[in-house]
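Below you'll find the structure, written out as structure tokens, and then a few comments.
Every protein chain but one is kept in place in this view of the complex.
After this line comes chain A, so read on.
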Amino acid sequence: MLRMASSFPEEVLEHVFSFIYDDKDRNAISMVCKSWYEIERWCRRRIFVGNCYAVSPPMVIRRFPEVRSVELKGKPHFADFNLVPEGWGGYVYPWIAAMATAYPWLEEIRLKRMVVTDEALELIAKSFKNFKVLVLSSCEGFSTDGLAAIAANCRNLKELDLRESEVDDLSGHWLSHFPDSYTSLVSLNISCLGSEVSFSALERLVGRCPNLRTLRLNRAVPLDRLANILCRAPQLVELGTGTYSAELQPDVFSSLAGAFSGCKELRSLSGFWDAVPGYLPAIYPICPSLTSLNLSYATIQSTDLTKLVSQCQSLQRLWVLDYIEDIGLEALAAFCKDLRELRVFPSEPFAQEPNVSLTEQGLVSVSEGCPKLHSVLYFCRQMTNDALATIARNRPNMTRFRLCIIEPRAPDYITLQPLDDGFGAIVEHCKDLQRLSMAGLLTDRVFEHIGNHAKKLEMLSVAFAGDSDLGLHHVLSGCENLRKLEIRDCPFGDKALLVNAAKLETMRSLWMSSCSVSFGACKLLGQKIPRLNVEVMDERGPPGSRPESCPVEKLYIYRTVAGPRFDMPGFVWTMDEDSALRLS
């Protein structure tokens, strides 16, 4: 057998490997034997680094010399909710600089929650001659000047997607930097930008790019220009409108409706800022073929929303505000039998009183009516154990379940009991649950349920829950596939962490803020487990200036082969052997 393997020509193996795309599969291949490791590493074209500090650019480049596509993630997920102070890290520039020399043929860069500067964008623009895809998801640190560099220099650019990034929007002029000879645009998402781009430049760009299939405009594009844009791109598959509001004028309406009707391939709609109900019927003709609808910025009320979704029989994904109310969700359950993903966002999360009639019942209805529903994000103000148990029984195929009850520690509003049993039912019935976000009043019991049943769980988010370290211990000891755990404002301390220290090396990361983990425990973890970076964030000053038993404000632990990082701001300390000595 060995002899056969060694006489198999490399080229053949390489050809076989070229059909394997999935990272996990590739990793498995590389562990078969040394020669397969070697062959595989030379032909791996795509790498994904879930935590940019888990490995260093030189390490990646050394192992994989011929990469064409890179995906990096930076800040912890809770950075989305302002729990990670600015300056924490996640800088992409060192990566770009290293790849500029190592991967001249790099084609794709996808970044999430990273700090990207204009210098980095300019370096990308001039270093990679065949650059095709730039996706900046929830990134920050760059301005429209950097975008201008990309537009001007990347002749083969196919995709520019700025989803939810925070861009220093100096002007809309950057779009005009795409040269007239540039025609390869396939996907453009500028929905996060505030300033106006030149509409004529936009129309010309859209008109000369025959392969354009995704166009997400920003709010500054007025409704009366949308028809023109659509007419130039009838092949569009995904559209994000600009502002969806204008005075009701028959000619504007009819040209808009006509333009929409002309887009026979349109499957996904988003945008709808400031939507006025009067213009909604313009999209009715294409509703039956829509598979994805993002109305989460549309402040339309229940009646209009209900009417709209009732026509979208092919809908697979719906993002909407809680204006839809229970009644709209019932309609959704009745008409959209192919629904797979539902996200309901709060329209007034800081209001004291509910402003809409959206309760647990809406979610129950959808769970009953939509057999393929497997991904849920639901903001509401009340929940019961019964409702959760019903949802669990209805939808054992649930894979992502995120519930947020606006009021922290809210109990079952009927029985006034904790929601332990409800979430227990979720993890018990939904055996393939990968992601769970819990809410409401929760004791250690819910964690016991999770530890016992949530065997496929990969990501867990916990807030204002639990009674003691036992809760954390259940999760760390029971959830075999846990990769990411993020916890805030829970009474978890040292014991569970220290007892389960080895578990931490099997996970991507652990975040704990406003808990009770002491500085001493952090030091111990950092010293004992070499391939973990134990980072303490504390804005009260060096943790060494307080007693060892004093709890740290925030703790971020992640496994790494790159050792401690050195780009931390003043309020972050790495606990390792050296720093423990320094700080004590």
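Convention: a contact is a pair of C-beta atoms (placed from the backbone, for glycine too) under 8 Å apart; a residue touches a chain by one contact, two chains touch by 3 or more; residues count from 1.
As a working rule, contacts and distances are computed from a predicted model.
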The complex's invisible chain, by UniProt name, from "U6 snRNA-associated Sm-like protein LSm5", "Pyruvate dehydrogenase E1 component subunit alpha", "AP complex subunit sigma" or "Auxin-responsive protein": "Auxin-responsive protein"
Candidates A:D23, A:E71, A:D224 or A:E348 - the one touching the absent chain: A:E348
Candidates A:S69, A:S127 or A:S195 - the one touching the absent chain: A:S195
Of A:D23, A:E71 or A:E119, the one touching the omitted chain in the full complex: A:E119
Listed residues A:W36, A:F64 or A:W88, member touching the removed chain: A:W88
Contact footprint on chain A, counting only the chain that is left out: 78, 80-88, 91, 93-94, 97, 115, 117-120, 138, 140-143, 145-146, 164, 166, 168, 192, 194-196, 219, 273-274, 296-297, 299, 345-352, 355, 379, 404, 406, 408, 463, 488-489, 514, 538-542, 545-546, 553, 565-571, 573, 582-583
